[in-house]
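Let's look at subunit A:
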Amino acid sequence: MVIQFFTYILQGTSVTLAVTLVALPLGLILGLAFALLYNYGGLWVSRLAAVYSLAMRGVPPVALLFVLYFLLSGRLVNLSPFWAGSISLGIISSAYQMEILRGALQAVGESQMIAARAIGMSRFQAIRYIILPQAIRLAIPPWSNEASIVLKDSSLVYALGVPEILRRAQQLSATTQQPFLAFGAAALIYFILVFLANRGLDLLAEKTKLPNAAA
Partner candidate 1 sequence: MREFPPILQAKNLTKTYGENVIFKNISLDVYKGETIVIIGPSGTGKSTLLRCLNLLTPVDSGQIFLEGEEITAPSVNQDQVRQKIGMVFQNFLLFNHLTALGNVMVGLTKVKKMPHNQAKEKALQELERVGLADRAHHYPAQLSGGQQQRVAIARALAMDPLVMLFDEPTSALDPELIGEVLGVMEQLAHEHMTMLVVTHEMGFAREVADRIIFMEKGRIVEEGTPEDLFERPQQARTREFLGRISELYGKREKG
Partner candidate 2 sequence: MISFLEFFVRYFPDLLSGIGMTLLLTAEGILAGLVLGLAATLARTYGGKFWRSLAIAYIELFRGTPLLVQLFLLYYGLPGLGIALSREWSAFLALGLNSGAYQAEYLRGSILAVGEEQMLAARAIGMSKWQAIFYIILPQALRLAIPAWANEPVSLLKASSVVFLIAVPELMTRAKMIASRTYDPIRSYLAAAVLYLILVYLVDAAMKWLEQHTRLPGLSQARQK
């Protein structure tokens, strides 16, 4: 019985992972773009990026998820709940990832840019070859934290009817009348996923660490 439980919920796990694997890279791409615009985009672009970040991070993810979901599945375009939900989560995460990357870019500092320009690199080349490789390394530990937040927040698409872990647990709870076991199993699976994600990213941080690099 316990095994059946788990196999049923495990099918939801692939959906949870899929949502995360859409949202996280999307958030990274958008977040990186916004961070670069903030740092190198000139006054007005930079201000716009800052407002975007403040507004997105000042609102609960679930409230934003509902606004974005209804925009993406009916109003602007007509995506399925899975895609609308995943993309919404990615947009929400982009503001948080922007902050992580912005901090890392700042930590690398102006002097690296000056040194790069001094050997004749263009601004773009300096960002691409000198600043980013260092910033991304610095960003890995906080980014790994964000990754587990996105993994956990993926449970919110339950509310959109996407059959991820929590939705599966709820269905099981209804059919088996064993709510504690069903939601307990869901919690355990999340715990293992978050644990594995953290471990994996710790290893990545260890692998990419520069000798004597701070943090």
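Assorted remarks:
Simple rule for what comes next: a residue touches a chain if its C-beta (ideal position, glycine included) is under 8 Å from a C-beta of that chain, and two chains touch if they have at least 3 such contacts; residues count from 1.
Criterion applied: all candidates are chains of the complex that A comes from, given by their letters.
Worth saying up front: this structure is predicted, and the values here are computed from it rather than measured.
When the candidates 1 or 2 are screened for touch with subunit A in this complex, the one that qualifies is 2. Residues of subunit A touching candidate 2 in their complex: 55, 58-64, 66-67, 70-71, 75, 148, 152-153, 155-156, 158-159, 166, 169-170, 173, 177-184, 186-187, 190-191, 194-195.
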